[in-house]
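Got a structure for you, written out below as structure tokens; questions coming shortly.
Complex shown without one protein chain; remaining protein chains in place.
Entry: chain A
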Amino acid sequence: MRKAGALVAGLLLAGIAGPALAAKANDTLVYASDSEPENLSPYHNNLREGVILARNVWDTLLYRDPATGQHQPMLATAWTWVDPVTLDLTIRDGVTFHNGDPLTPEDVAFTFNYVLTPEAKIVTKGNVDWMKSTEVTGPHSVRIHLKAPFPAALEYLSGPTPILPAAYFKKTGLDGFSKAPVGTGPYRIVSVESGRSVKMVRNDKYWPGSPIGRAKIGKLEFRIIPDADSRMAELMTGGVDWIWRVPTDQAEQLKSDPTLTVVSAETMRVGYLQFDVQGRAMENSPIKDVRVRQAIAHAIDRKAMVDNLARGGARVMNALCFIEQFGCTEEGVPTYAYDPAKARTLLKEAGYPNGFDIDLSAYRERDYAEAVIGYLRAVGIRARLNYLRYAAFRDALRAGKTSIGYQTWGSFSINDVSAFTGIYFRGGEEDLARDPTVIADLQAGDTSTDPAIRKAKYAEALKRIGAQAYALPMFSYPSNYAFSADLTFTAQTDEVPRFYAASWKK
């Protein structure tokens, strides 16, 4: 199907006639993606498409400047840590929701207390379950009580925790809210057509002084177009103005169209090989031997994979995290250069001069997994590919039923190492190594409020994961965006398109 798609893409480009109709004329930016969020309430879907809507329609207490990484005031004008488990915030005056209700500390307390109740049945529990409760402490202030010290709190308060309108939500209930959602953000939703589109218009009463500013484009429309080739055809005919996740080969072809801009940007998603370190998947598993894992690391030319497969914007990663995340460092982490001769030597030392047979499971980017298998074969490791659906893949890894897993992780766009390394090496279900030293270091890093201590602990953990080759980080993933040449748009590594910041070229 993908090959046929590339073929059609080629045909499309060969026969292109006339410029695409830009939507600049009616000041409507139409963007298309493949999936439909199950519920527009920002806490009741975990889709990227839902995150995009949330960022354009709702505000959060804090704002993280994507350029500097600094936290700035947004709906909260100030915040102070009373102690490691108590956070006081001052709530901004003069902000109104799209339905005209003024924002009050009650809205903040309601939102957080509501999403913590089991009845709310939110699907992004991991983003809020560090909070214990929130109380109103004055006409303009709230206090958040934490369950335990959680240094990444500010990061979470500036991303996946938008503020809902308490009175309106209580009146409509979740089902009503999802059909006519209300926020305080730069765009307000005017119509929701299930399975088809979400239409938004600029919030002309948006509060002045917001760090993200007023939206520049008047109308915004999200269209759901499941088929990648149809999305591309829509873009080329001017039916939509912006698409993303364009396969690299098609992006290359789209670049030749003068009416379009193609951008390849790095994302926070990192691919890596996860090893069945405890050797549960097979008897006398070679993977239990650190030398075998190191041999695998030396056998794969990750740089070549970046240059030839992933391309635009991808970087080789050596530490098991995304390099720009807080606490992620490659200092002291072994780099495992591409060296098949050394890989063979290590295999011989480990007692496998003739290599061995093993299974490798993957769930996306089949071509990447196949490239890895090719490299392994070159040093004598005969890996068989199990290509699985994500659920089955995850089951297999957790249950110790596969020796090597080609994993990827996007960290929920959280710019903190706790959202990555901790998930896989802090002794939880996903932890296949269960190294007590690593667990202790990560635990200390995840709960300390002193940035210096955190950094030091994470560095220790990452160093040990690397030295023991518990996992082999591959590279960050790029994402290809294609949009009307009339549009000014900047892509960010957190894969959140900020349409409020986009504008038409003069």
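Just so it is clear, contacts are C-beta pairs under 8 Å (C-beta built on N, C-alpha and C of every residue); 3 or more make two chains touch, one makes a residue touch a chain; residues count from 1.
Definition applied: contacts and distances are computed from a predicted model.
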item	value
Chain left out of the displayed complex - its UniProt protein name, from "Glutaredoxin family protein", "ABC transporter permease", "Nickel-dependent hydrogenase large subunit" or "Carbon monoxide dehydrogenase"	"ABC transporter permease"
Residue among A:Pro139, A:Gly195, A:Pro208 or A:Pro436 touching the omitted chain	A:Gly195
Which residue of A:Val123, A:Leu146 or A:Ala485 touches the chain not shown here	A:Val123
Of A:Ile224, A:Met268, A:Val379 or A:Val438, the residue in touch with the unshown chain	A:Ile224
Touch with the omitted chain, as defined above, among A:Val85, A:Leu116, A:Val136 or A:Leu174	A:Leu174
Where the missing chain touches chain A, by residue	1, 4-5, 8, 11-12, 15-18, 35-36, 38-39, 44, 46, 123-126, 174-175, 178, 194-196, 223-227, 229-230, 233-234, 236-237, 239, 388-395, 412, 428-429
